[in-house]
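Notes follow once the structure below has been shown.
A single protein chain has been removed from this complex, and every other one stays in its place.
Every chain is named by a letter (A and B) in the order it is written, and numbering of its residues begins at 1.
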Amino acid sequence: MRTWIEKQKALIDFTLSSLARRKLKNLGLLLVYTLIVFILASVMLFTHALRHEAAQVLKNSPEVILQRMVAGRHDLIPPGYLEKLGRIRGVQKKEGRLWGYYYDAVVKANYTLMVPAAGAFTAETITDGSIVIGAAMARARGLTPGNLISFRSYSGRLFSFTVADVLPHSAELVSADLILMSEADYRAFFDITAGYYTDIALSVANPQEVRNIAIKLAETLPDSRPILREEVLRTYESIFNWREGIVLVLLSAAILAFAIFAWDKASGLSAEEKREIGILKAIGWETGDVIKMKFWEGALISLTAFLLGYIAAYLHVFRFSSALFEPVLKGWAVLYPRFELTPVMDGFQVATLFFFTVFPYTVATIVPIWRAAITDPDAVMRG
Amino acid sequence: MIKLTDIRKAYNQGRDNEFWALNGIDLKIEPQRVTALCGPSGSGKTTLLTIVGCLARPTSGRVHLRERDISGLPERFLTEIRRSTFGFVFQQFNLIKGLTARDNVMLPAYPLGGDWRALHDRAESLLDTLKLGHRRHARVEWLSGGEQQRVAIARAMINDPEVVIADEPTANLDTALSREFMAILENLKEQGKTILLTSHDPLVVESAVVDTVVNLRDGRLVGAD
Partner (left out) sequence: MLSRNSHRAFVFLGLFLTLFLLTFADAAVQRGGRIAALDENARLVARLGLTDLCLFTEARYTRHPSQADLHTAFQDHPIGLEHFPSGTLLPPPRNLASSYENLDRKTKSAD
């Protein structure tokens, strides 16, 4: 055992000396490799953590949301709709909700305006004329509690509001662009007559009953579209799916880069390298020794790249809030929530990344020297 | 010590350019003597050297090392024997570029997994003996021809082999360095090593250090000394 360890150490000594002969080239290779691992690991960590965060936070979403569809489009709930539902067994509460979008031409941002449910904000009741705003919106317009802000409604009139409060920064992931106002203000601002609602939120006591209730709802109101909480959660389970857009491009680019590396390694040796292997064999190295030595070269480089890339990715995603992804995620939006993600890692994903980082490269390093390693060393004498 | 019986070696056998380098060699290498193989280029000297030193296998014929038939051994065993019994000094030196002199000397013993410290010390003492101690950290490509050859000799000696094989050792050296080499050779002989070399340099062949001269021509022996 001790001999085996000493032997591997000696082989590693040689392989490192060998790599050191072209310090710059090999350091460059290591850097690029680490960068690829960094990008892949960053994407992996970010998407997994975001999905987990979504699941944790949205599990308190309303059990059923009922939308009304007119000509394939989402339309307002008319008066009497709520009553048409009647009493459905299992439904504890049903309430009409009011929310919509507003485009602020001043900063070219979209806001979500909402009327919080009765009793939702008992501590700071939203009185007529006052609003509670999300943190990103506050940043965009430079607002603090006590400030006044005016919006021009779609009917052309100007409405002024006082900022009563700003929602906490830690809740930006769900509330960054929110503007909460009273029902009277909302109806006046958007010119929505009493009795009309955006949608209906239903709370159901028993989670097993939700599907049945949804079916009953669709039966009773054929122009309705029930959205279940489980569907909401599933939407976010597939966010940043690897099959989508930019993630797919990133993945393809990374795989291509790996393939180029492996191809470069595997597509044969230079005359110099062949000669050196011949020399090693001539001075007493066995085929197996040469292969083991090459194995260490591939393994050490890929292992280092994996460890460094992963550590950098972890720091990037969980300590620097995925700063490099911000331009991509922001897209054309003006508002972008500042949020920290809870660090959750999928061990299986990490293991897969490790496998795909280390294994192919190590094999690619060994394959080309196989041929050279098994040739008879007498060629060296004659050469 | 080493006995060759009817050794034949062919290259590209069965193909159009089939070439028989050795056509039946019977030879005995005496222990603790210096044997020189002479002959024009193409006579098969180097081929014979590779077969004696277990670098290649004969196409037919037998090689006996101390009464033991080693011609049919699998590669593992052959390498083992080669590593422990033979030390090679190649005509082109064949040092690994980019590595220091000391690293090059230690190289043959790396796969053995022995005590690194001891190996390191032995390498340094070998280089000292050959008056290269001050150059041990130099990269071999920065060394002069004579220095490189001495590194090659030190490397050949690292596993303390019984037989030292040198292929055209003075081909790339001037007279002064050639004489230095012969002095080193004499030293090795005094240490009890068996030495086999090829050369067509009269300085070597006619030297007093050489005990036996074997002449080769067209893959066959021509008379004997």
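Criterion: contacts are C-beta pairs under 8 Å (C-beta built on N, C-alpha and C of every residue); 3 or more make two chains touch, one makes a residue touch a chain.
Not measured: the values here are computed from a predicted model.
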Visible chains in contact with the missing one: A
Residue of A:K25, A:K84, A:R157 or A:R234 in touch with the missing chain, whole complex considered: A:R234
Residue touching the undisplayed chain, where the options are A:A117, A:L143 or A:V367: A:A117
Sole contact to the chain not displayed, among A:S170, A:N206, A:S252 or A:T352: A:S170
Given A:I39, A:A201 or A:V290, the one touching the chain that is not displayed: A:A201
Contact residue for the chain not shown (choose from A:D13, A:E183 or A:E209): A:D13
Those residues of chain A which, in the complete complex, touch the missing chain: 9-10, 12-13, 16-17, 20, 50, 53-54, 56-62, 65, 67, 69, 72-74, 97, 101, 109-112, 114, 116-117, 120-121, 134, 136, 167-168, 170-178, 180, 199, 201, 214-215, 218-219, 222, 225-228, 231-232, 234-236, 238-241, 243-247, 300, 303-304, 307-308, 310-311, 314-315, 318, 328-329, 331-337, 340, 342-345
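The rule we apply is simple: only the chains that are shown with their structure count from here on.
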Touch list for chain B against partner chain A, complex: 46-47, 49-50, 55-57, 75-76, 79, 82-83, 88, 90, 92, 94-99, 103, 107-116, 155, 159, 167
Residues of chain A touching chain B in the complex: 2-11, 13-14, 17-18, 20-21, 276, 279-287, 289, 376-378, 380-383
